[in-house]
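Complex shown without one protein chain; remaining protein chains in place.
The first chain written gets the first letter, and so on, giving A, B and C; residue counts start at 1 in each chain.
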């Protein structure tokens, strides 16, 4: 049965697995000091047009988020997030485990608007008791967001300007970044992200890798002791070259971008088909996650033949579903899905 | 140049990589709920002769240690460790990051003797101010230890009895467990470990896996919420089947044991050769790590031709070295090393 | 200028200071093992009609809240609180510093309704991803709340039943408890609180003491190592008898209740006067905190002659104020305030 319920259902893009296999018996230095990791870091720096960026490879997204945020926040600071942000909802309190409060701002379609963040900050500092409250030290955004939406360059810039005004850091969770870079009409590439964010990660787990996320610090004053912080947070892989090799391959011959394009093209095909059949998208996503409202009856029928992600009821007779494509989704699977609606 | 400096220099045992490749495009449920993970857990339960054991797959050793210890310790408890214990020295304060103190007891060749632990506990509770001090809530041991040494069944039992007497948990770090199980004369197998320890992990990273450690809780009252704790500690792999597949393969047809035997046989060959050449082992290890004292001149010569691990000076003219074999070490490499001494 | 802006403007009730002075040169055992502390604990147990309650004296409210919650929560658990709860807003992230997330439920007049908490819990456990989220392990309530409102006995019971159903603990922050016990028509006394809450604290700082809060664990399975946890959280006073003496005096001859009655009577006088002058109370409080909406002009005038607490604008021409009485408020001061409106 075809599955469209998430983008981490398969192993790795075959080129990555091939590379791991070819190099398998080579002996390399541990903990990311190997040549493959160095090469991958250099390619990422170039892709970001930020030659002094500090690049580190971690294993997963929650791990990346809480290790980076604990590194860039002061011990008395919290992080602003949309109420739907992954760190606020689905990381089992990892941010709080590391001692920091997640401060929520109402989001719109998964995004946090600079105006809403500004409103939060103005009210915060206008409150006579603010020194008894958790100081916002960073803004967390996800791009694409948990709802597949994207920031524009202007929106990113507005958030960065706000951060500069309030001495905060801007951190971007790029778990699905490849699918954002490949979206039609986006004006945000890696170099814009590197320009506006103090730190971010380029997601591998959901974009072709077996696992792995590349954390990038563009902020000069951040990340100097991140290697030790990774060890301290249980986030340092012994055989670092496994991460290095995968990212080296992803950043060779535009593989990372091509994976994105493949998945997004299929997602757009699905979107178009649903719209043609009269299903209104729940929101306007141009990335690999698509959201539709279905009659419960229809959903039940559909789930007998394919797996989509049921996000629960929106009213008594309808439910919200998420359909996700990835590097591994085939044209054949998509056509089959379309044939069912 | 052949490297003997550690046991995580290569990728994975070819059979594991083959298995990952064969299953690569299958779609499976995430977070370890897939059939491969279930199968692997069942095989581990059988190997441990503990059918109710709770088994979880984590990515690395430090991650396993600090997530398990934070799970089994109360918030006011610390963990007893030999002063040479990995958690005390080489985990960048991960245990303390999770709020617990590592309480050290002088070790002997990397091991903690029940008598020494008992002495610590008796003095602790005899101290009128003990309620102002960190209560020891668990004992951490590594088997093989950081010095390649092994506990006997009686030693394990003595530690467990002590834990029972003082309402503590016994936790075993099995980063190199495969090489311990394969040692000549050891009377400690997986079932003995499962019998005497409340929790332990079966190391994969150093014993054939790309990465991965299998945490086993045999204690009924422990581990019930460990899945959420893994997420909270950044230790939950999205594509859990990658861990499951590897451990499933390791526990098929005795692969895990055979890997151990291979490495230990080569280590014994090295030991014998060194002894025959007049080098006294630094301590009596029957596992894959061997320690010798070399004249600095001799070491310098050796390092021009192979890589061994220099553990620093023991006196003005001698240094301690560690020579490590693994699943990937070849007879050819060992013969070459022997030819140099 | 008379101040009504909070209830911790003066030192201690004179009887407490007298007692401290009389006993000042006595030599007593440290850390709360003295006879005064023992006597105070016994009196509190009697007042709570809970002879096995474990009683501890801490210095302040935030300290009590985060030390108790860290003690009763498992490391993967968070605490449910009304969005206006002190732990959620005004404790600078102390709960998160100890590793726990504050999970907010919309409150009504500072209170959390059992139905709203139940709704939260039902949705939580109905969510397929709940094991990736922070498990609610306790409910935090304040009584009187930050808005001066009180729970009824039935409301408390409903919260306790909910806690029992979901294996949670009920914790009550009694910073202003004395003013709640003295409210007209309340059916909640200390024995009801002891019956329905697993843990709570009886506030001293705002109810006659120089400082100090009496933490009470009625739950048998809680609090056994609280002394060590207090030390660990920087919450153990060396000269514990200073706390013991104050609570011993407060629980002698009904002083704690009489302080409450005095303040509440004056608060009711203020409320009546405001209502008679046409000011509608912001909400219906029967304790020592009263809230009114004033025209900004009127507020400006008032603030030239007395201090009340300005809680900010409610619309363009009106502001919310809080008027607070305490053990130290005089009839004369109240009459003066009334004369101004």
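Rule of thumb we're sticking to: a residue touches a chain if its C-beta (ideal position, glycine included) is under 8 Å from a C-beta of that chain, and two chains touch if they have at least 3 such contacts.
Keep in mind that what you see is a predicted model, and the values were worked out from it rather than measured.
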Among B:89, B:265, B:283 or B:299, which one is in touch with the chain left out?
B:89
Among C:11, C:106 or C:312, contact with the omitted chain is made only by C:11
It is residues of chain A that touch the chain not shown, namely 70-71, 74-76, 99, 131-135, 225, 227-229, 231-232
On chain B, residues whose C-beta touches the chain left out of the figure
75-76, 78, 89-93, 95-97, 99-102, 127, 129, 131-134
In terms of residues, what is the contact footprint of the unshown chain on chain C?
2-3, 6, 8-12, 14, 17, 20-21, 23-28, 30, 59-63, 66-67, 91-94, 97-98, 205-206, 210-211, 228-229, 231-239, 242, 328
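Heads up, the rule we're going with is that only the chains that are shown with their structure count from here on.
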With chain centres set to the mean of the C-alpha atoms, which chain is at the far end from chain C?
B
Numbering shared by both copies at the chain C-chain A contact, with half separating same from different:
same
The distance between the C-alpha centres of chain A and chain B, rounded to whole Å, is 34
How far is the middle of chain B from the middle of chain C, if each middle is the mean of its Cα atoms, in Å?
49
Could you tell me the distance, in whole angstrom, between the mean C-alpha positions of chain A and chain C?
42
Check: chain A positions touching at least 2 other chains come out as 91-93, 97
